[in-house]
Every structure is written in C-alpha cells, then in structure tokens.
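Encoded as structure tokens, here's the structure I'll be asking about.
Of the protein chains in this complex, one is absent; all others appear in place.
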Amino acid sequence: MAESVTITFTVNGEKESRIVSPSRTLLKFIREELNLTGTKEGCEVGECGACIVLLNGRPVNSCIVLAAELDGKELITIEGLAQNGELDRVQQAFIDHAAFQCGYCTPGMIMSARALLERSPSPSDEEINEALSGNLCRCGAYQEIRQAIKSCAKK
Amino acid sequence: MAVFDYLKCADLAEAGKMLLEEERIQPLAGGTDLMVGIRGGKFKVRAVLDLKNIAALKVLSEDEAGITIGAGVPLNDIVNFKPVREHLPILAEACHSIGTYSIRNRGTLAGNICNASPAADTAAPLYCLGALVNIAGPRERRSVPIEEFFTGPGQTALKKGELVVTVLIPKPYPTGKGIYLKASRTGSVDLATVGVAVQSYGNEVRIALGAVAPTPVRAKSVEKAVNIDGVKDWAQAAQLVHADISPITDLRGSREYRYHIAEVLIRRGLEQTMEV
Partner (left out) sequence: MSAYKFLGSDVPRKDAVEKVTGSAKYIEDLHFAPMLYTKILKSTIAHGLIKRIDTTKAEQYPGVKAVVTGKDFPNRAGLYLVDRTYYAVEKVRYWGEPVAAVAAVTEEAAAEAVNLIEVEYEALPAVFDPREALKPGAPLVHENLAEYERVPVFYPQPGTNIANHFKVRKGDAEKGFAEADLIVEREYYVPQMQHVTIETHKAAAMWSLDGRLTVWSTAQSPNVVRQILAKSLGMPLNKIRVVSNYIGGGFGGKAGAAMEGLVVPLAKKCPGKVVRVVFTREEDIQGSFTRQALYARLKTGVRKDGRITALEYHMVWDGGAYTEYGVNIIRAAGYSSTGAYDIPNVKTDSYCVYTNNPIGGPVRGFGMCEMQWGLERQINEIAAELGMDSLQVRLINGMKDGSTTASGQEVQHVAFDKCLQSVADYVGWGEKSGKYRGKGIAGLVKAPAQPSNAASSCIIRINEDGTVHVLVGASEMGQGMLTAMSMIAAEALNIPVGKIEMRVPDTDFTPYEWQSVGSRTTYCLGHAILRAAEDVKKQVYLITAQVLGLPADELFLDDDTVYWTKDKSKKVSLREVADSCKKCSGEGIAGPIIGRGSYVPTKMTNLDPETGQGKPGLFWTFGATAAEVEVDPETGKITVLKLATAMDAGQAVSPQMCQVQVHGGTIMGLSTALFEEVRLNQGRVLNPNFTDYKIPTIENTPEIKGIILETPEGDGPYGLRGVGEQPMIAVPPAIANAVADAVGIKMYTFPLTPERVWQAIQDQEKTNRTP
C-alpha cells in the first residue's frame, strides 16, 4: 500500500509540490498542510459549502475531494482573491452590503459568487440561487449576499 | 476519515483488472457519493481507483446512435451540453436537480445510477428515454438497458471487475415534451420525496418514478391507460399509479403521502406534456 502520493499543483498562483497521504481530503490538506485556514469545515460531506474552493476555476466541495486529485490542477482559495493588498470586488461588495454575520460561511460563499461572476457577469436572481444554493448561511445573510453579488454585475 | 490507498489507471483494461483483482476497491469518478460513503462507513475500502484519467470516460458527444455521456463527465457539463438541452430537456432538468452547483461540478450521471438510490434523480428520465448503460468488464463489454441496471436499493447489475463507461440515450429522441417533477421537503437542495418523469413521444407517453419503490419504476398501468386504452382524463389515469409503486415511510415522507404525491405529479406531468 502506498504510504504517500506526490502531487504537483498551483495554489493561488504559486507552483507547489507536496507529498500527501492518499486518504487525505483536499480540505484537510489545504487547512493543515498548506496552512490556508480561510477554507472552513462545516459538515465533511459536501452539504454546507463552507469548504468550497476553485479547482481549475470551478467551485468544488473540498471536503469530498482527495488531496491526491489535486495533482496537475490549479487551486484557488479565499486567500488567493485579494491581489497586491487590494480586495477583490466581490469581497468589497460583501463588506459594503454587510453580507455576513459570523463570517464562517463567507469564504465558501465568496468563492461560489466569484465563480458565478466569471461565467455570468450579470447574473439573474435564478442564476444566483443556482450558484449559491450549496452555501448554507445560518445567520441568514442571504438577502444581503444577493444584493452584494448584484452590485458586482457588469452593467 | 478512514485510511486507504489512492490508485490511478491509464485505460479501461487496467481499470478492469484492478477492480477484479483487488479486494475492497471502489472506483472514484466525482466522489460525491463515494467519499460520503467512506466517511459514514458504508464503504470499507482498502483503496479507491481514480478513473478520471481514462479517456473513454470523458466522452460527451452526439452521433447517429444518440447522445453518449461518459462516466467521468460532471453533471454540470451534461446540463450545459447543447444536444441534451435541445433534445432531452427532461434529462437536463433531472441532472440539474441533483445536489448543489458545486456538487454537480464533481458528481456524474454514472455515479448517480451506480449509487443506485431508489430516489436517484436521473433514473426516472433515463427510464423514459430508454437509456443504455455501456459496461466494460475484464473479459467483455456489454450494454444493459437502464431498467435492468437497477436491481435493488444500492444494488446494480454491475459484477465484480465491471464499470460503467458511458450511458447512451439512443435515437430516436422524443418528439414531444418531457418534464421532471420533484417533490421535496424544501423545494431547494433536497432529496426527492417523489420524483416523476413524464415524457411525451407524440401520442404516447412514458412515465417513470423515483423514491416510491426499491428501484426506480415505470408507471406501466398509467402508460397503458393513456397509450392503449386511450384515457384522456389525466386525473383518472394518474390514479392508476398506485398499482405500480410500493413506497415506504421514511424521514422524507410517509407511504401515504408518497402515494398521493406520485398521483398528483403524474397528473400534472400529463397536463403539461400531453395534448388533449
């Protein structure tokens, strides 16, 4: 049995090579080995969305992806959004609209929103619902989140 | 999380060999059911075999035979595949009703049917569309009609060493409207309490249901009434579904409610797809 798997990948723009345990989830790997703790754990079974990251540009639940599957791929986490000390416009919109309370779901929420705006720059309500229905927010900031995303829409 | 090995393979032959020879090995495509199953103890695996490198599983195409959907294709890609949207909107709807957007970036159609939940959202439309499941095994390849693929809750026709390569939706495509109606507790991300697919083929209808029997089922009695006996009163036809299903009571709904909802959704499906 293989004790470990070697993976090469890009994380937030940086090329990396690591040795991981074959049964390690991507979420645990990101949090405990890359020390990027912005990505959160809420259920471990892909139901809450707190762990959503972008894998090759697509939002995925990192708790049900294996770290080994990261090989050859591009990973973006919440820490990778702000560039040169400037917040991403989605991040700024979340602040402007107070689109969170406890903030625990926020990283996953922002990653989903970011991916949505990439594929649909002026999303409809229906598209927002579709893109974010996998991100649970127990504080119930959904109304503000919707407004924040809409404010990012390209006119 | 349990400790297990992560294996890769280059092609179908190698995959088949590994699946046949290794004990406690599970194929990994999207992993959205597998990883949950491993965590919950449903699968006690020694290793997972990642199939995503196999080219044959990445196919998503249309040809004279119909639409071929590779076992490694994420649900979102199926939803967005133009021929599916154009010719099989019922399948696009059902794929879209599974899980969440991020789950659909990983989860696959093959995974949905291999998990073999009686409530699998894609099953009822696939039943209506007469889908064929193409299976690769260590010695031979075979095609199984979707209705023979499901053999019980969590049980499929797959034998040790076999894996699903593609699902074919054969031509001719349906000529009439098709609709997948899903009743659930929240109406958002949720499992089906009852799922109903109603697909018109012009004068004929095909109807299938999920979450009302040990496997997805065709509503044969309703179909007969509409297609053969010429019943035009959809409410009357829908009532006949009681003979086709055997729902249970669980957290998502009672047996009685499921009987009732199956009937309501079939009637609504007929109203929305069939000309009177």
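What to note about this one:
For reference, chains read A and B in written order, and residue numbers begin at 1 within each chain.
Just so it is clear, a residue touches a chain if its C-beta (ideal position, glycine included) is under 8 Å from a C-beta of that chain, and two chains touch if they have at least 3 such contacts.
Since the structure is predicted, the reported quantities are computational estimates derived from the model, not experimental observations.
Shown chains touched by the missing chain in the whole complex: A, B. Screening A:Ile7, A:Val20, A:Leu34 or A:Cys48 for touch with the missing chain picks out A:Cys48. Not every partner is drawn; the one left out touches subunit B at residues 1-3, 183, 185-191, 193, 251-254, 257, 260-261, 264. Residues 31, 35-45, 47-48, 50, 77-79, 81-82, 87, 91-92, 94-96, 98, 100-107, 110, 128-130, 132-146 are the ones on subunit A that touch the missing chain.
We adopt the following convention: only the chains that are shown with their structure count from here on.
Averaging Cα coordinates per chain places subunit A and subunit B 29 Å apart.
Within the complex formed with subunit B, the residues of subunit A that make contact are 1-2, 5, 21-23, 25, 28, 44-47, 49, 52, 55, 58-61, 63-66, 68-69, 112, 130-135.
If you check the complex, the residues on subunit B that touch subunit A are 1-7, 28, 31-32, 35-36, 39-40, 46-48, 50, 52, 76, 99-103, 105-106, 188-189.
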